[in-house]
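One protein chain omitted, others in place.
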């Protein structure tokens, strides 16, 4: 069983994270990367989190998804503090025997992350002002649908 | 628009492939990697393909998935000839503004690849014997379900 | 009892946490929110829309009607936007 969790304030490389799964039992690896995109003319994104709860919730999520999808490996990396445009915010990956489990697992993980992890995003603009991002009702609906 | 297609007989690194998407419009990248796993006591996998048709079909698949899911980028890498245990066989990735499109696109691409691409896999055993893999009815069913 | 604030809630309150000794009739998270709101600004502003608040008791998410008995820390924050 491969299980990586990283909460970090420095940039990471999703490609490196993807390569961490090495096992001759693994037939399928699905991954998802969420990135800071240029929306609302932002220049950066700032993420605040509740360190203890976030770490614990990520560990619980990993355990849950491993059981639910019979995974051979799971990986979650999440940034906090200041992120520049184009930088990865979050990376999740799931490894399994067949493709269906790995693919469903990353959809599930992202839906859960959106509503269960105590992280808050703030848009930073060129003039130095900022605005907290509001939770999307579509994310809440997706999370409840599981 | 980022569009990579590679049919190759040498190993590749899914991590490097994942890093090819660079654009400040991209908010989401989903990827899938299929690997040679140790099943039926195989020691290797051999893949035969129809070079002209495979290249053409992969190009058509890329065009189709870009339109269908409004993607900002798509990537497909597929090995042929001899593959060792644990090596990646296929890598697909899709980049989009929001996560739903990228995630659905990789599921769609893999379902199509399983039935539309003229590639044939053969299991190679330790005693030098080999056996062609049969098409799975579940793959045919999934392909028709779209 | 330690009351921690995060994100927008923290910014409105103007600090990361308070240490408050509540009267004995303050039993649930709801009671805490009402008690602090009654003190006026900045609490009354931060807690004006209670539907937009989430709570955690000793690092476990909790509904607002849960008891605070034997709890060391209550965290108050807006709906999360991670992932």
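Each chain carries a letter (A, B and C) given by its place in the written order, and its residues are counted from 1.
By our rule, contacts are C-beta pairs under 8 Å (C-beta built on N, C-alpha and C of every residue); 3 or more make two chains touch, one makes a residue touch a chain.
Bear in mind the structure is a predicted one, so any value in this text is a computation, not a measurement.
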item	value
Displayed chains contacting the withheld chain	B
Residues in chain B touching the chain absent from view	34, 47-50, 52-54, 56, 78, 89-90, 110, 113-122, 132-135, 139-140
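Just so we're on the same page, only the chains that are shown with their structure count from here on.
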item	value
Centroid distance [mean C-alpha coordinates] between chain C and chain B, Å	49
For chain A paired with chain B, centre-to-centre distance based on mean C-alpha positions, whole Å	23
For chain A, residues contacting two or more additional chains	34, 110
Touching two or more other chains - residues of chain C	none
